[in-house]
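Report on the following structure.
Heads up, one of the protein chains got dropped from this complex, but the rest are sitting where they should.
For reference, chains read A, B and C in written order, and residue numbers begin at 1 within each chain.
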Amino acid sequence: MDGSSNPVTQRPLRLGMVGGGRGSLIGGPHRLAARLDGNYVLCAGAFSSNAGTSKASGADLGIDPERCYGDFSEMAKAEAGREDGIEVVSIVTPNHLHAPAAKAFLAAGIHVICDKPLTASLDEAIALKGAVDASDKMFFLTHNYSAYAMVRQARQMVAAGELGEIRSVQVEYPSGWMTEAVEKTSNKQASWRTDPAQAGAGVIADIGTHAWHLARTVSGLQLEELSADLASLVEGRRVDDHAQVLLRFAGGARGILWVSGIALGPENGLRIRIFGSRGALEWAQMDPDALLQSPLGKPRQIIQRAAAGTSPNAERLSRIPAGHPEGYFEAFGNVYRDAAGAIRNKQAGQPSRLADPVYATVDDGVEGMHFIDACLASSASNAAWIDFKGKR
Amino acid sequence: MDGSSNPVTQRPLRLGMVGGGRGSLIGGPHRLAARLDGNYVLCAGAFSSNAGTSKASGADLGIDPERCYGDFSEMAKAEAGREDGIEVVSIVTPNHLHAPAAKAFLAAGIHVICDKPLTASLDEAIALKGAVDASDKMFFLTHNYSAYAMVRQARQMVAAGELGEIRSVQVEYPSGWMTEAVEKTSNKQASWRTDPAQAGAGVIADIGTHAWHLARTVSGLQLEELSADLASLVEGRRVDDHAQVLLRFAGGARGILWVSGIALGPENGLRIRIFGSRGALEWAQMDPDALLQSPLGKPRQIIQRAAAGTSPNAERLSRIPAGHPEGYFEAFGNVYRDAAGAIRNKQAGQPSRLADPVYATVDDGVEGMHFIDACLASSASNAAWIDFKGKR
Amino acid sequence: MDGSSNPVTQRPLRLGMVGGGRGSLIGGPHRLAARLDGNYVLCAGAFSSNAGTSKASGADLGIDPERCYGDFSEMAKAEAGREDGIEVVSIVTPNHLHAPAAKAFLAAGIHVICDKPLTASLDEAIALKGAVDASDKMFFLTHNYSAYAMVRQARQMVAAGELGEIRSVQVEYPSGWMTEAVEKTSNKQASWRTDPAQAGAGVIADIGTHAWHLARTVSGLQLEELSADLASLVEGRRVDDHAQVLLRFAGGARGILWVSGIALGPENGLRIRIFGSRGALEWAQMDPDALLQSPLGKPRQIIQRAAAGTSPNAERLSRIPAGHPEGYFEAFGNVYRDAAGAIRNKQAGQPSRLADPVYATVDDGVEGMHFIDACLASSASNAAWIDFKGKR
Partner (left out) sequence: MDGSSNPVTQRPLRLGMVGGGRGSLIGGPHRLAARLDGNYVLCAGAFSSNAGTSKASGADLGIDPERCYGDFSEMAKAEAGREDGIEVVSIVTPNHLHAPAAKAFLAAGIHVICDKPLTASLDEAIALKGAVDASDKMFFLTHNYSAYAMVRQARQMVAAGELGEIRSVQVEYPSGWMTEAVEKTSNKQASWRTDPAQAGAGVIADIGTHAWHLARTVSGLQLEELSADLASLVEGRRVDDHAQVLLRFAGGARGILWVSGIALGPENGLRIRIFGSRGALEWAQMDPDALLQSPLGKPRQIIQRAAAGTSPNAERLSRIPAGHPEGYFEAFGNVYRDAAGAIRNKQAGQPSRLADPVYATVDDGVEGMHFIDACLASSASNAAWIDFKGKR
């Protein structure tokens, strides 16, 4: 646990933001995550495609008005030209703008932190990967749920073989915010998230890709084929609000991915259970500091963040002793912390990629888009099996 | 709550048993459930097909040796001929013997209480239904999990429209007892439960049928089609030990049924979640006295057995004040209690069927066999969709 | 786990009951507990001091009318004179009748099972102990909560030194049924339980004695002194409805016992936590199949009834595999089962007392009355410390 004394041995990185202006859901959490460990200072933004809204939003945040832009291309160019220009940008727009914005900043020599899913379509994703690979700059995808300390603990236990051969992975993300026809209200989130053109897809893109990345991160398994049954269960809805996906992994393991926007309950009930020949693990966002282990032939154990039995990587991601709950922002902050570490390594001319970093890469993002694409294709064919081998 | 003073205004019914001898898992619970409310007295049994084992098992139970039979046909005949002969028999054998035993007792004029699944094959099930329909005697199937007080509360809330239109049903029954190759040990349960000839199928028959009946009981929905991916994940296993089933219901609701024998954890983790347009419910066997309600736009509620907010039917099934946990045996006992009520009504020449009884019928049993059959057929066709309309 | 096949190798014991007629809360649970394992058959009763009510209550239960008495003395005499007379009686009256009833049956040569607390006063308790000691018959006190399988597991772990030196015991029993002035309604329970003459005291007698016996059973510690602050927090109430007691044990351990009738919540929230130099345990009636262990320097463990890590005694008290919840009645049934075992040993001329039986004795009952008495004395002296050494 190195977090409590939180060493910040270098100056904060200069950060910009695209999107995240007034009315945004996710801009605030990104900014808070960036601030958490003192590794970034927000200096500029194209907080809205409306220049006035961008300036007003920037003013809320204490940003120099002349560095509040109405257009991300303009911002990339302008910031690249300043001596005190941003070194890294966070892209938190609707999905269809991720790729063009990211390309603009990479082209301007600025590192990119990008919200998920990678893009609104697989084609855009592949093109973006090309741009990232061709660039000298780094690209980080914020699959924040996979960055919880105890998720990383689970990943390490699976990788170390503590569960034996993995046989089943069950992952779910029920939420209920779309139970009513929220897109018919003035809810800005609901508006773009239910528009196929802006979002690409519904819950399978919005939270399905998180659930998938979590399953991938923890299990380490390769998906071989999937069968997806997506549905729009609220009248008039233009995207899927309920997705049920059967999974078959290399080696024979089976799984289910279930995500929903019409499932009232604890809200954001992301949960994973993974079963092997020698034990099982369960983790849920509702109680993120606990990892439940069911070893074959022994009593179940509650492995608790920062307490006995935790792995070095989980310790590394802890900021406060056990029993003091960490939560959503700390996990999100872990992504920003590791991104800062990688950027600084790069800036120092060292190997940039951390050992088992908690951020996702553009490759993860492309895989996630393949996943969405395969689910949409399967569902369009009455849940036919789609081959997923080599989709990465 | 009428149970605490538990009026038993009539003499106990004379009960016999087929199966349930030494080494049986389920014989004991059936006997305990029968004793719980004082409605039955066990008088006779064919506890094993081995006459000596049957007598020894009967002696354990204080049964008159001359009423311990080695053959159920002999028992049916002999008991029918006695003035003090049994009035009802419990059949707790491996699945493939349910039908022949049940027919023998019905033919002898003796009511039948039968463990699930109904039979080992759909054909047997249909034939048995014919026999029940042709008989003057009653047939009760022990889907004990659907008889928990708070499951009935859930059923009544759904039926009363408290959840609005039902959109999704998620049911699961993970257990881990088959994680190792238990069939290679001397475990008698494992032996017949993993033999296709005796069991018909694996977990889809053993616990899948329970999960299905629970989903049916609570939701009241008609299944239209299903896609099942069954697997045997332990080397050398001859039946499925892991089953994932996509469900599509009349009216458009979707669902998943997942059952497993290789899922280490709390064991017997039967759980149902049901989501509607105006609210959701969650119930799990691990905490059976609680029903979690998530009403749209209001805080979640914990409806507790025998406490505020419970329905008359749930009250009827309660035996002790709230906070004193009831469990598996009380639910099982509810089945036996309602069966006794129906038998006594019948004996008294009154309409026999109770209002919303907690026992299942032969029709439920046939539907359950259709469900197993459809899952096997789907899985054999690479999880193709199987039409389930009218399968009842 | 021997319960599932539940051998009953001997004929059931003939049981009578004093109290427990119509309107009784606890009569039903005693009868159910007695029936659970088939060890008893109820044959007679003085179910009420009103002969008509006793007969009517007996008729509800299918008891021969001529064995339904209006007076326990008459019953004791009559039953002692019958060839088929009862061998054991359950006393479930208000507290002040426990001693006279018990003495009558012991004098008639009939074993006694008695509800708690032992009596309504310490003097009666000591006199009753004298009668028991002078008798050839056995006396069992039904501290049913101490008979849960996982409570016995806890007791064995503490006794085996797995927690090291015990330093603190925290026990509580909050309930909320007295939040309103229930004694002003027609609630029969509320009436006698809030009458000092019939009950002796309020919650300290009703549930405090249960909590105390649980603490004693699990910890094995000797109490040296206590300081009790009892209160009547509802206007007009004549007995304590809230009791807070500081405990000091031999060896220096400290503890708190808190019981309440005005604490709304999960109801009957009996819970114990015990802390030692090498580990801690927690058990709560709300989840009785689980025992939470916190070993020093290791992850917490959930020891589950009938699963890995349970002791032989806990196994002995299990009736069904793990994950199928057992509850209140099974614990209560454990008391009746062990009492039957002891009675049969006695009848067979063998040493009667079982190894670590789950029933309490008259000595436990006297200690419980000393505890109540000391709490009342302390509270009457403004929570002065009362010496408890040798109070057994």
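Everything that follows uses one rule, which is that contacts are C-beta pairs under 8 Å (C-beta built on N, C-alpha and C of every residue); 3 or more make two chains touch, one makes a residue touch a chain.
Note that the structure is predicted; figures quoted are calculated from it, not measured.
Novice: Give the residue, chosen from A:13, A:36, A:131 or A:230, that touches the chain omitted from the document.
Specialist: Considering all chains, including the one not shown, the answer is A:36.
Novice: Which listed residue (C:67, C:242, C:316 or C:370) would be found touching the missing chain in the intact complex?
Specialist: C:242
Novice: Which one, C:193, C:300 or C:319, makes contact with the chain that was left out?
Specialist: Of all options in C:193, C:300 or C:319, contact with the hidden chain holds for C:300.
Novice: Quickly run down the residues of chain C that touch the omitted chain.
Specialist: 167-168, 170, 174, 176, 179-180, 227, 229, 231, 233-234, 242, 244, 246, 248, 252-256, 258, 260, 262-266, 273, 275, 277, 279-280, 282, 292, 294-296, 300, 382-383, 385
Novice: For chain B, which residues reach the chain that was dropped from this view?
Specialist: Within chain B, the residues that touch the unshown chain are 293, 297-304, 307-309.
Novice: Name, in rising order, the residues on chain A that touch the hidden chain in the full complex.
Specialist: Here the touching residues of chain A are 3-12, 22-29, 31-32, 35-38, 59-62, 175, 177, 266-269, 285-288, 304, 307, 319-330.
Convention: only the chains that are shown with their structure count from here on.
Novice: Between chain B and chain C, what is the gap in Å from one C-alpha centre to the other?
Specialist: Inter-chain centre distance comes to 34 Å.
Novice: Roughly how far is chain A from chain B, centre to centre by C-alpha average, rounded to an integer in Å?
Specialist: So the centroids are 43 Å from each other.
Novice: When you check chain B against every other chain, which residues touch at least two of them?
Specialist: Residues 266.
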